[in-house]
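A protein chain is absent from this complex, but the other protein chains hold their places.
Right, chain A next:
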């Protein structure tokens, strides 16, 4: 009983400290996190749909899922490069990071359009 209560307390304390730490992040990073969350959510919807109706044509399924996963991953890379706390990227101007992000997304979606079939 005491162990259950302490583990529940642990979980609550974990949740609270995570929430408070996250609230302290800057707004631009929160926007990027929202974008990543949206992309992953879209990918999950596609996977659930595939599970219900089957995976034919497979290339369309793959291109749909990979476009979501790809743009999420690229957004995480952008977040890493723009985050002021990362010492390795302090010489990188955020405009350059964003330009790289847009270029990679452009290539990603061009390939997706070719792969959609």
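Worth pointing out:
We adopt the following convention: a residue touches a chain if its C-beta (ideal position, glycine included) is under 8 Å from a C-beta of that chain, and two chains touch if they have at least 3 such contacts; residues count from 1.
The definition used in the following text is that contacts and distances are computed from a predicted model.
From the set "dolichyl-diphosphooligosaccharide--protein glycotransferase", "Serine/threonine-protein phosphatase 2A 55 kDa regulatory subunit B", "Dynein axonemal intermediate chain 1" or "proteasome endopeptidase complex", the protein name that UniProt assigns to the chain left out of the figure is "dolichyl-diphosphooligosaccharide--protein glycotransferase".
Along chain A, the points of touch with the absent chain fall at residues 10, 13-14, 17-18, 21-22, 58-59, 62-63, 66, 69-70, 73-74, 76-78, 80-81, 85-86, 88-89, 92, 97, 100-101, 103-104, 107-108, 111-112, 114-115.
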